[in-house]
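With one protein chain removed, the remaining protein chains of the complex are shown where they sit.
Now for chain A:
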Amino acid sequence: MADNLLLDIRGLVIEATSYPPGEPPKDVTLVHGVDVQLEKGKVLGLIGESGAGKSTIGLSAMSYGRGGVRLTGGEILLNGRDIRPAAAWQLRRLRGREVTYVSQSAAASFNPSKRLMEQVIETCLSHGVMTRPEAESRAVGLFRKLGLPNPETFGNRYPHQVSGGQLQRAMTAMALCPKPDLVIFDEPTTALDVTTQIDVLAAIKEAIRDTGVAALYITHDLAVVAQVADEIMVLRHGRKVEHGTTDQIINHPREDYTKALVSVRSLEHAEKPEAAPILRIENVTARYRGTTFDVLKNISLGLPPGQTLAVVGESGSGKSTLARAITGLLPPTKGRISFDGRPLSAAFRGRTRQDLREIQMIYQMADTAMNPRQTVRTMIGRPLEFYFGMKGRERDLRVQELLDQIEMGKGFADRYPAELSGGQKQRVCIARALAAQPKLIICDEVTSALDPLVADGILKLLLNLQAETQMAYLFITHDLATVRAIADKIAVMYKGEVVRYGQKSDVLAPPFDDYTDLLLSSVPEMQLGWLENVLEHRRMASAGN
C-alpha cells in the first residue's frame, strides 16, 4: 500500500489575505487541515461548490498557490517527499514533469501566439524528457488517441483555429505528453456544451486508462465525476465532508450535504396547459450587420402568460440572438413579433415606454450586468424612478418590498455588488427586473454560472414569483435538467433553427429527431457506467445504419 501511494497530503492548511472594502485586510483560512491520499494509477474526484477549496487543494499537489494563496500548514508528500517547503527551482523540476494540469478554460490557457505543437511538447523539451522528434511523435499519438481531427497536422495550428472542445483535448494531450505521474483535471468539461462534453469526457477517461496515469478530477458536477473517478471526496468550506468509493458516494451517501448534492435537481414542475400566447413570434429571420448568413431562420414561437418557454441548444445555436431580436436590440430582417396583442416595433428605439417596461431581461453574468459603483438600492430604485416616477421614501419602501420578495430581507439595500455572493447578485438582478412590473422576463442562462444548490434556490424563487405575478418567462439555457425543472413549453434550437417545439411532455417524449436525441442522451446521469452505456448505444445505432 505505502509503495503504491503517489500523493499523500496530510493536514493541509491553506490561507489567503482578503481585502474587504472599507476594512483592513485580514487573513482567511481557505482549507482547514484536509487529508488526501491517491494511489498510482487511480482517479480521485474532488467535488464541491465554488469556494469549497477543491481547485486550491488540487493545485497544492504542485505546491502552487493561485493569486495570493499560501500553503501554510501540513505535508504534501509527492512520491514520498514533502514538496510544501521545496524551493522554487525544485518545484520547477516537478511541475510539468511529475505533475501536470488541465484547466477549465483551455481557450484561455493556450498562448494565442504560438502553435499548438510547440506548447504541447514544451515540457518534454524543457525538462529533457525526450528529444523533439520523440516528443512530436508522442504528441501526434496522443492527438490520435484523443480523437482530434488530422492528428499529423493538428499541431501546426494556432489556438484560435480550433474549437473549444478540441482545445480541451489538446490540453489533455499537453498534460499527458511528458509522461507525468499525476494529472490534475480542473473542471475540464464544465465550459463545454453537453454534446461536446460527452466526447471529451470519454477521450479523457480512455487516455487516463491507457497511460495508467493517476488523476485528481475536480468538478462541481457529481454526474460527471461519477463517470471517471474510482473514489470521490466531497468538500465544503475547505473541509472534507465525506470520502468513499464512487459507488458509495452516489448510491449510499452518508452525510446530509452529500445527499443534497446527489438529489439536487429534484425540483419538479407540473406543466400548464396550452393557452393563447402573450408573446407571439412569427417567421422571424435575423442576421448581424455586415455578415451574409442568417443567425435566426424563420423562427415561430408562442408563449402564454404565466408560463415558461425554455429555449435550449448548444452555444452558437442562436438562443441569445433570439433574445436580442425580441428585445429589439437586433431588429429582425423578416417576420413579426407581437406582445399582449399589439405588434412590437422591430428596433427598441421605436417602442413605447410601456413596451420596454413589460419585457425585462436577466443575464448569465450578474457581475457584469451590475454597475460595481452603485448600491443595491440605486440599482433596484432606477427602474422605479424611470418607469413609475417614484422618489425618496416611497421608492425606498418599494426597494425593500422587492428585496423581501427575492428573499433577501433587510441590510442589503446599501451594499455594493462586491459585497454580495454570486447567488445574491443574481437575486438583485431579478429584483431589478421585477421592479419594472414586467409581463415577460427573458432569462439568459441565469443559473449557468452558479453552483447547483444556489441555482436551485434561484429556480425555486423564479417559480414562486411566477405563481404570484403571472409573469411569463422565456428561459434560455443549455442545461436540460433546468428545463425539466421549470418549463411548460420547450423549443430546441440548432444552427439558428427551431428543430423541435411544443409542450414539455411532447418534446421530451419519443420519438425524437436526431438532434434532440443526441442532446438528451448527452446529459450526464448520476449513475455508474452511464458514459459507457451511452457510447455503446451510439456505436450500435451507427452500426445499425
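Observations on the model:
Basically, contacts are C-beta pairs under 8 Å (C-beta built on N, C-alpha and C of every residue); 3 or more make two chains touch, one makes a residue touch a chain; residues count from 1.
One rule holds for everything that comes next: contacts and distances are computed from a predicted model.
The listed choices are "Sarcosine oxidase, gamma subunit family", "Glutathione transport system permease protein GsiC", "Monosaccharide ABC transporter membrane protein (CUT2 family)" or "ABC transmembrane type-1 domain-containing protein"; the UniProt protein name belonging to the chain that is not shown reads "Glutathione transport system permease protein GsiC". Shown as candidates are A:G74, A:G96, A:P383 or A:P438; the residue that touches the absent chain is A:G96. Check A:T29, A:T72 or A:S105 against the missing chain and you find that the one touching it is A:S105.
Although one chain is not drawn, the whole complex shows that of A:T123, A:T219 or A:T482 it is A:T123 that touches it.
The chain not displayed touches chain A at residues 59, 62, 64, 66, 91-97, 100-101, 103, 105, 108-114, 122-123, 126-127, 157-158, 160-161.
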